[in-house]
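In this view, the complex is presented without one of its protein chains, the others remaining in place.
Let's look at subunit A:
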Amino acid sequence: MIALKTLTIRKAHNALVNGEYSALELAEAYLAEIEKKNKELNAYLEVFADVRGQAKEADKKIKDGKAGMLTGIPLAVKDNILIKGRRASAASKILEGYVAPYDATAIQKLKDAGAVFLGRTNCDEFAMGGSTENSAYGVTKNPHDTNRVAGGSSGGSAVAVAADLALAALGSDTGGSVRQPASFCGVVGFKPTYGAVSRSGLIAMGSSLDCIGPIAKTVEDAKLIFDCIRGKDALDSTSIELLTVNSKPPTKKLKIGIPWKFCIARSGIDTEVIQDFNASIEKLRDANAEIIDVELPNLQYALACYYIIMPAEASANLARFDGVKYGPRVSGSNGINDYFKTRALFGKEVRRRIILGTYVLSAGYYDAYYGKALAARSLIRADFEKAFDKVDIITVPTSPIPAWKIGEKEDPLSAYLADIFTVTANLAGIPAISIPSGKTKSGLPLGLQIMAGAGEDENLFNICIPLEAALLRKRD
């Protein structure tokens, strides 16, 4: 019996190479958990039929002494990341039955490393949402309270990791879609520097914001996945190669910036989130960090800026779903009616964002909305650059509220407001990670978000590994 609850990638790797169990046995252990729990949680939309075959391949690699850190590691993959020959639907009816003709670059790298893909996980349709309630295939439930949402949009991936239905997972993060569900489910979620992981094979939402990122049980596990999938890629012209050597000299005392005005002095933050945030700051102080107040005056525009730029880009990206190139086609009276009928397969939230994006890009409104949002984005980016001259990292809560009840947020704007702390990192293109920091009285997980300067991903991991331990410690 493999103890999945406390298993990490490194532990599993050591056990696999030492022959304590095989990759096949490890995969079987996860398949058994999926069999037990997935019906209720709805984390996976599909469990692949060839998991055992993949695991046997990994076992061969291990036997031949060619095992890397991820060989035989069972992973879950969000339904908007392509795996050649397998279905990918972005949890939308408009891609029902679509089979990916190629591998996403991140997937290719994981395949080369010998990872085992257990299945594809549920998400908000086209990654649009923060709860997986927008999936065309039913909501994913939070394992800590099945009346509540898992967060989103990578909710299925976060639940898979939290409920031991996978050892780690891939998600995608456009405005918090990796970090927020990780915080709701009590696991780690990492959004890299923009471009650090190739977007080739990720179904696009907001191309200047989208990032593939890992969800895992520990910071180290997230780093191991990230180290495998990152790198410049000819198939994504915005991809970059990060410097692997830490460019900043290590500071003696870690300097942590907190934009107090932005994060606490505002309405709409749950009191338990504030309490947990303050307690986390004290723990970091105990761990010998210096806490510094940082001013990021333009963060006040972040959410407004995001909800202009993202729908603008999404409305353009989703123009390709027209019933001609992929997915089903709903036949109308003529060619143009085919478009209207087919695009009616988009869910409500997707249609809303396409309409919103079309509006802000229309002649007459472009300058007032999109132009201004680009200007605000540039100011936000500059604010962060200035702040990172003074501090090593900046921390805020991951979400202003813990996981909400399924069906509670029917009004779209109220759901958007929950993204307040996560969209900033996407607008600025900087790396950000959510680490479990505590729980509410009723047992719902909370997360602390830690951000670093663009390209400082490795530095962020190095800083966060000891902080993760400090956050887990109970204070007297």
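Note that a contact is a pair of C-beta atoms (placed from the backbone, for glycine too) under 8 Å apart; a residue touches a chain by one contact, two chains touch by 3 or more; residues count from 1.
Rule of thumb we're sticking to: contacts and distances are computed from a predicted model.
Hidden from the displayed complex is a chain whose UniProt protein name, among "Aspartyl/glutamyl-tRNA(Asn/Gln) amidotransferase subunit C", "Molybdopterin-dependent oxidoreductase", "ATP-binding protein" or "Tryptophan synthase alpha chain", is "Aspartyl/glutamyl-tRNA(Asn/Gln) amidotransferase subunit C". Interface note for the absent chain: among A:Tyr30, A:Phe190, A:Phe262 or A:Phe346, the touching residue is A:Phe346. The chain omitted from view is touched by exactly one of A:Ile83, A:Leu118, A:Val187 or A:Ala376, namely A:Ala376.
From the set A:Tyr21, A:Tyr326 or A:Tyr366, the residue in touch with the chain omitted from the display is A:Tyr326, counting the whole complex.
Seen from subunit A, the chain kept out of the figure touches residues 98-99, 101-102, 208, 234, 237-238, 298, 300-301, 303-305, 307-308, 315, 319, 322-329, 334-336, 338-341, 343-344, 346, 348, 351-352, 354-356, 358-360, 362, 368-369, 371-379, 381-382, 411-413, 416, 429.
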